[in-house]
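With one protein chain held back, the other chains of the complex are shown just where they sit.
Letters A and B mark the chains in the order given here, with residues in each chain numbered from 1 onward.
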Amino acid sequence: METKDLTCIGCPLGCSLVVTMENNEVTSVTGNTCPRGDAYARKEVTNPTRIVTSTVRVNGGSLPMVSCKTKEDIPKGKIFEVTEALKSITLEAPVHIGDVVLSNVAGTGVDVIATKNV
Amino acid sequence: MKNYDLVIVGGGPAGLAAAVSARDNGIESILIIERDKELGGILNQCIHNGFGLHTFKEELTGPEYASRFAKQVFERNIEYKLNTMVMDISGDKVVTAMNREDGMFEIQAKAIILAMGCRERSRGALNIPGYRPAGIYSAGTAQRLVNMEGYMPGKKVVILGSGDIGLIMARRMTLEGAKVQVVAELMPYSGGLKRNIVQCLDDFGIPLKLSHTVIDIEGKERVEAVTIAEVGPDRKPIPGSEIRYECDTLLLSCGLLPENELSRSAGVELSPITSGPIVNDSLETNVDGVFACGNVLHVHDLVDYVSQEAAVAGKNAAKYIKEGKDSSAKAVEIFPEGGVRYTVPKYVRPTEIEDKLTVRFRVGAVYKNCYIATYYDDTLINKRKRPVMAPGEMEQVILDKSKLAEFPDLNKITIRIEEA
Partner (left out) sequence: MYDVAIIGAGVVGSAIARELAKYQVNACVIERDEDVCCGTSKANSAIIHAGFDATPGTLKAKLNVKGNAMMDELSKELDIPFKRNGSLVVCTKDQDPSGLEKLLEKGKANGVPDLKILQRDELIKMEPNLAEDVTCALLAPTGGIVCPFHMTMAFAENAYTNGVEFFLNTEVKSIEKAPYGYTITVSKNPVGADALKGKSGDLSTIETKTIVNAAGVYADVFNNMVSNEKINIVARKGEYMLLDKTAGNHVSHTIFQLPSKMGKGVLVTPTVHGNLLVGPTAIDVDNKEAVNTTADGLDSLSATCSISVKNVPLRQVITSFAGLRAHEAKDDFIIREASDAEGFFNAAGIESPGLSSAPAIGVMVAEMVAAKLNLDKNPNFIGTRKGILNPNTLTMEERNQLIKEQPAYGNIICRCEMITEGEILDAIHRPLGARSLDGVKRRTRAGMGRCQAGFCSPRTMEILEREVPMSMYDITKNGGKSAFVVGLNKEI
């Protein structure tokens, strides 16, 4: 049996969670004040994911950069692969919120989309 | 001189939400004055996600959150001026502003909403000894350089202060290829949100050293090294605890200061605790018809609360413009005690509020399993348990109009933190 201490990020409360695991299976989650905490803890110890936000270059826009994000969570271990994949991208203005910047980034099946109009 | 019913100083999240609310409450003649080249304020450089969970029930990035409010402003055809700096606000509500096209001009307003936001505490104000080389940035300045201009301010970074912008920039600089060596925090707790500590530091193995501060900066031209040391309970460095980090960049995230130079010129009374205006339940300052909301009023933790607060200011400004003000309404002062540092608003007029009034505040230290207690005079009205309260996060108490009505002779309201 092992335990992992986590801080829930589901909301600003930031509950301190204790996850108990046995044979890589979660046996209990304590410290959460809502079901989201329980779900977060189970996911975080088995399949942690993150939204990645970054910027890419734009030619001819109102700014030299446009902000972007992965449309959905991607595996935490792929964060740097995502930013690396964005390195070579330069868009042409106009770019709109929601435009796909890079599809299926780093083989995650998730698109990177623009988050600003430039 | 031009005339507007309502002039809103600042087109960030506070100004936009206030404008939308004022229009929806019947004010046609509104002008938003924004100094930057687009609406949205500081949100435009906050490209990370986590905004809008309360307002839109989804996680948005800063620019997305800003654009949703900007869209509401566009849909309502609310007038705004970009690239325009307000130079002065007078006590009789004349706003002097300037830009390239119009030159310097004056506007007579019936009501004004202050929504100028805040600025970061600088290295100078922190009085950190050492050299004054390039490579020392407030976290927000670095954020603008990286996110809007696409330039990296440095390669090896030390961050002082664990405010949210500092934490966000720790991750941002790391993702863009820099090495963030440590985040030092003077206080024994972080000023930032938990989720940011987890996702911006823990995810990348960046150590957070609480009760530490920068005691020396080396490098005459560009930062070459920074020395941090542990501080005792008196916040003075403990000899022998020094650690030297070779680096080329020091980012500062050591607190935000409401930007109230214009408020002061209008005669607005400021709180020494928040550095923002002292306001009543309608978020009106001591100057009739001058309202305040957002970070110029007090520094918020979440933009959602800024939007909520600004909507209240917009609604009340509209009411003031349409109906004037009942100056005879009795105001009761809220006394923050026992760990409650301040409250916004400070004054409540029980006869003037709507059914419920949200009172926001921050606590002065970390409290675990304590209660927020509200008293009308000496009568305990409400006691609510909070598993944890920290200075980095805002707390709130809701006052009921009906309950207040039961106390016609009320002299004071007290909000305090109590142990079990």
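For this structure, a couple of remarks:
The rule we apply is simple: a contact is a pair of C-beta atoms (placed from the backbone, for glycine too) under 8 Å apart; a residue touches a chain by one contact, two chains touch by 3 or more.
Remember, it's a predicted structure, so these values are computed and weren't measured experimentally.
In the complete complex, the hidden chain is touched by one of B:Arg35, B:Arg171 or B:Lys346, namely B:Arg35.
For the chain missing from the display, the contacting residue among B:Lys57, B:Arg100 or B:Lys385 is B:Arg100, taking the whole complex into account.
Among B:Met152, B:Ile273, B:Val388 or B:Leu410, the one in contact with the hidden chain is B:Met152. Screening B:Asn49, B:Ser67 or B:Ser138 against the full complex identifies B:Ser138 as the residue touching the chain left out.
The omitted chain makes contact with chain A at the following residues, 55, 65, 83-84, 86-87. Where chain B meets the chain that is not shown, the touching residues are 35, 83, 85, 87, 98-104, 119-120, 122-125, 127, 129-135, 137-138, 140-141, 144-146, 148-155, 176-178, 215-218, 220-222, 237, 248, 261.
Criterion: only the chains that are shown with their structure count from here on.
The touching residues of chain B, when paired with chain A in their complex, are 37-38, 44, 47-49, 53, 59-64, 67, 146-150, 175-176, 193-195, 197-199, 203, 301-302, 387-388, 393.
Those residues of chain A that touch chain B in the shared complex are 6-9, 11-15, 33, 50-55, 57, 62-65, 67, 69, 76, 79-80, 83, 97, 115-117.
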